[in-house]
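Here it is, the structure in full.
With one protein chain removed, the remaining protein chains of the complex are shown where they sit.
Just so it is clear, A and B label the chains in written order, and each chain counts residues from 1 on its own.
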Amino acid sequence: MSCWQTIQDYGLRSLGIGERLLPRSDFTLCDQVVLIGSGMIWNVYFGALALAMGFFLATALALGKASAHPAMRKPAEWFIFVFRGSPLFIQFFFAYELFVILPDAGLSIPLGVVTVTAGTDMLTKAALGALIVLFFNTAAYSGEIFYGALRSIPKGDVEAADAYGMSGWMKFRRIVWPTMLRLAWPSYTNEAIFLFHATTLVFFSGFPAWRQKGDALYYASYFADKTFNPFVPYPILAGYFIVLTLLVIGLFGLVNRRLNRHLPVETRRRIRYRPQFIR
Amino acid sequence: MKKLILGAAILALTAGGVHAQTIRMGTEGAYPPYNFINDDGEVDGFERELGDALCERAQLTCEWVTNDWDSIIPNLVSGNYDTIIAGMSITDERDEVIDFTQPYLPPDPSAFMALPGTDIDVAEGVIAAQAGTIQASYIADIGATLVEFATPDETIAAVRNGEADAVMADKAYLEPIVAESGGEFVFLGDDVAMGDGIGMGIRESDAELRDTFDTMISEMKEENLINPMIVKWFGEDATIWE
Partner (left out) sequence: MFSFCSDPSVLPDWQWFACYLTTGKHMGFYASFGTVLLLLAITAPVAMAFGFAGAMAARSHFPPLGLLGKGYIAMVRGVPDIAFFLFVPIALDQALEWLRHKTLCPDWTAPIRQGNDFVVCAQAKLPLSSSPQSVHDAYSFALAVVAFSVVFGAFAGNVLVGAMRAVPHGQLETAEAYGMTRAQVFRRILVPQMWVYALPGLSNLWMILIKATPLLFILGITDIVYWARELGGMKTGAFAYPHGDWRLWYFLGLLVFYLAFTKLSEVVFERLMLRLTHGQATMGGEAQRKAPA
């Protein structure tokens, strides 16, 4: 079987498209590269969506933690503490246990003739359940990073905004938020890298894999298990992740350039290498 | 001359080795009643008793090591222990990579376990299995919806909470669970025979060790010493050697 044929059969296998059965014998290098690559779709899916949604929750959490009002501060502090203070894999375990009992707890909504239980059974699937956990997890970590940045916004910037008569939303939108992002960006890049790495835990010890649809690590360990040789599939997986990490660093670097475009070149360099909270 | 001495030295080394060498027995320690960690934290179970008997008979010093199931074969071939005695079914794909002794347990059927009242064709249901087991491959083959979990406990939990219609595993593993569940679980459909029995896995380059254990297993079978152990650990209904 040619490699092109393999790509057609297994390129989208992780989504359930293509050949139903995984390769069973005579594993070629091409099989391994294609299937593990196919699994990367899930890693990118989890990472990108959790990051995109987490960004907004993180901003809210940072503002909450910086708030003077205990009713806002306490919940944000606890949320950040619990999700930053426990291993992701324990979070997956508890989330799965919780999601599994949800339908029994009676979250089905009677709608006249039909009863809709939609949503709750999706939660036990990795596609939604694991995404929620990763979303909360990255929001907590990024929230802490943003909070740190919020505290180090130069006083002068805020005072200048006050002097211009800006207030409330406009001050936040124009001054506080952009400055916070600028300060937090290097650490936030690190958090993004960590998050993509963390997506490998989803099927490894968290959520079950349905119909052999899994992420890159799932297929890598499938091959390691069938060929009894860990030295081919895991380095392939590592290679994919190095490429993904470089892409993330590149993309975040572009955003960083934009965030700092008003600064003189010399200062830009300094800010980029500012040692910060890595995750 | 040098060659001769060397040859003699190797001979002495290997000959002495059979008697004095420590054999490290690799097992999983999480698959009762085959092998498990007992309440004292020691490896226990059918395979512990059998393994100790085999070692004594062969005058070997044996040491028990536990290893994660996923990496149990890679660690054998890279020499971290010398045998696998972990309820491992003899299959063609495994046989390509390692050698097996003759089976010490007859082929153990696999079974489906479900909640009472489940009435489905297994080929159309959602079946849970531990990832990387022969049952997982079998379920994928027959076209049922396979749900793979990392540990056996999770597969049982999946049936209990309705995630899966049934779980497929070795019957010997499921039997006590069904028996002690007080009717919570029942067997579903027919048993499936798979594998060529359960044997000890040994590196292909270790032919001598394989032959040693092979001979010991034959002897024990002839003296009818294995059957009582099977009955002791797997119950009266278990398949025994003729």
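Just so it is clear, contacts are C-beta pairs under 8 Å (C-beta built on N, C-alpha and C of every residue); 3 or more make two chains touch, one makes a residue touch a chain.
Since we're looking at a predicted model, the values are computed, not measured.
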Candidates A:4, A:56, A:94 or A:164 - the one touching the absent chain: A:94
Selected residue (touches chain absent from view) among A:12, A:29 or A:82: A:82
Chain not shown, touching residues in subunit B: 6, 13, 17, 21-24, 29-30, 32-33, 36-42, 45, 63, 65-68, 71, 74-75, 77-80, 82, 97-98, 151-153, 156-157, 160, 176-177, 180, 203-206
Touching residues on subunit A - with respect to the absent chain: 81-82, 84-90, 93-94, 97, 148, 152, 186, 193-194, 196-198, 200-201, 204, 217, 220-221, 224, 228-231, 234-235, 237-238, 241-242, 244-246, 270, 273-279
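Throughout what follows, only the chains that are shown with their structure count from here on.
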Sites on subunit A touched by subunit B in the complex: 20-22, 24-25, 100-101, 103-104, 124, 204-205, 208-212, 221-222, 224-230
Subunit A partner contacts - residues on subunit B that touch it in the complex: 70-71, 73-74, 77, 93-94, 97-98, 128, 131-132, 137, 140-141, 143, 145-150, 154, 157-158, 161-163
